[in-house]
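Below you'll find the structure I mean.
Apart from one protein chain that is not included, each protein chain of the complex appears where it belongs.
Here the chain labels run A, B and C in written order, and each chain numbers its own residues starting at 1.
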């Protein structure tokens, strides 16, 4: 595939990982140098980093769904200091550009997180997670255009690096949130994050997940993701990173046809660590569905 | 199972059909009197009736998903006059109470629809569809608490019959919409309706569905439905009709454990017309998960 | 066997179990021979919704999920057997074609309205394309008297299906069997020779549209067995609509056999073939 330009970053192909679904450091321990030699993604997006370290939610954190997965991981991470000290140096050695995904529980926290990475040459771009359904504020902030606009107006001036806003699907009007982000200077938007769900213990009837509710991902959400990517792509001019249930190059081609510039692979990597490379190859091979014609797009409006 | 009381209506068991997923008149033609002898639901909910007749969306109207279905039927129906003249007399002969689901494109339309059924003895209750994702206003109205409150304040005085508000899942804050409905006198809420989705033609890449986007249903949405039923049940005191991906009595038991009083079966009836009866039997047999304890519920709050 | 006013054989209510008693390959096609002790004998042109009773799913794109519609190929009067002709075109038919003897199916049917007898003693011309020959085989069995089957196939491998009907005239795109060309060319010949005929056709939309246009042009009565994507098969979902002169009708309850005179076109969108 010919290299592509994403916000000034050159990528070998349009397939990247979805934040929180691939830990390159742990994978290196499991698979050794072969991971680097055959790195499956054109860019690496790290798991959400928060200001303070987080243990994450109590176990159990996983529940399998029909053609999908529900998780309540709860954003465990070493916190900003731990990330800078331990993870960043290792991730900087990856053969692909690094995108750091951050989340703050207040605009002040996000400000400190963005500032900390603003001058880091190891970091190609920042992704703002305003959408994690496992954390109260994520849900609220990402569902409200004004909240997102206020956040960006504060952090946009702090860095020249591309800012990607990761949107939540648990909102009445996702395109409105995307437009607010674009208006306030976001360079791209990414969607969909997981959809809020729940499971009960088969025997006790109490909530199964330690976090009570969880986020649904995988093929079960693919059609929902495609609809949201489509409507957001029509609402904004900035690039869109599409994700949600991609398990084959065909699905990536569909998201691209719906307006996505890049496609992220998440849950499918759990079935095959090298899924990203396979999907990129399938995408290259696929006769891609043409981008939707003007007429099709008009038929969507009003 | 011992009969249950739903808003003053006595039902043989808690399983009813989801609106638009069972046509008792057509089923009678296909299965004859055996349908009436073995009627699978404790109450019959008719497909959404609109003021004017509707052809519905162009074909294709269906797309199969992983463990699910996406439809863009577009509410075809004979319109109020046609329903009163042709369908109501036939449905009145069913062996179970009749719930009529109506949808208007303006408060005036809803007013006329509700008034038309207000005095009809054949009708046990009315369900207001403010949530059909295939029709613009449905989406908008059901996603906004104030819209729903205004609607109810207008139609509540028109009838003494139980009013059920069918909520849309495509909203940032579904419990807020449910609370608005309760405040303005709704007797019950029903959820979830289908989730907005989309599919592309495998060869052309153009939207597959004649309606461009569609609504996702079936097991793929089960966990999402359970979470919404749970959060709505905690927000309101009125009965909740839970639905979404129920294909076994176990799933009905889970919705009841999450706070539902009745459970509606939709897409599963397409796999087996008698699914409702099987699910009711399984539910009766099932050792139901106990209702969640106060502690579990507290653990959800804040 | 109960026949409802509109001439359809009604189905027992609910999905019931049927067992695969034999699986036969006919070139590109698979014939599933099933035992359906609890069901009535269907009318030619009616169909059943089928799915494997166990592990229906897990194929390409994590499908199938819904049951699939199949015309009855054959329903021997003196037995409880139903034969279905299946072409592997996707995850559902792939799984059905892979079923072994003894496998359990969940079936609903017979569904829909079948073929009506030829008007005023006309000769029945049975025009089939590909897997569309299925309902014509049963119709030939039920009509008994002289019928003229005209069957079109892609190639020789598919033409193997022609053996399922008696005394067929065959056309193949590649000429590997019978006339090289379209089955509609065989139909033109017949219509040139015979006048007092009624056409019964089933096959891919383009073929059916050609048949419709031809019969309209020559004022020959025709009954077309159409296809459209179906979820339920008994009128519950409103998903299978086709456009008629009287507006949309649900193919599963008002069809699948429709009088050609009522169809502006036989090109049904999304039928999948």
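Basically, a residue touches a chain if its C-beta (ideal position, glycine included) is under 8 Å from a C-beta of that chain, and two chains touch if they have at least 3 such contacts.
Model, not experiment: these values are computed from the prediction.
Q: Kindly state which of the options A:3, A:32 or A:89 is in contact with the chain not pictured.
A: In the complete complex, the chain left out is touched by residue A:32.
Q: Of the residues A:67, A:99, A:113 or A:226, I need the one that contacts the missing chain.
A: A:67
Q: May I ask which residue of C:13, C:29 or C:56 touches the chain that does not appear here?
A: C:56
Q: Just the residue numbers, please: which parts of chain C touch the chain that's not shown?
A: Counting only chain C, the missing chain is touched by 55-59, 62, 65, 95.
Q: In the whole complex, what residues of chain B lie against the chain that is missing from view?
A: 67, 219, 248
Q: Identify the residues of chain A touching the omitted chain, counting contacts across the whole complex.
A: These residues of chain A touch the chain that is not shown: 20-23, 25-27, 29-32, 34-35, 38, 47, 55-56, 58-62, 64-69, 71, 73, 76, 208, 210, 218-219, 267, 269-274, 277.
Everything below uses one rule, namely that only the chains that are shown with their structure count from here on.
Q: By Cα centroids, which chain is closest to the centre of the whole protein?
A: Chain nearest the centroid of all protein C-alpha atoms: B.
Q: Taking each chain's centre as its mean C-alpha position, how far apart are chain A and chain C in Å?
A: Those two chain centres are 47 Å apart.
Q: For chain B versus chain C, what separation do you get between their C-alpha means, in angstrom?
A: 35
Q: Two or more other chains touching the same residue: where does that happen in chain B?
A: Correct list: 63, 65-68, 219.
Q: Scan chain C for residues touching two or more other chains and write them down.
A: 61-62
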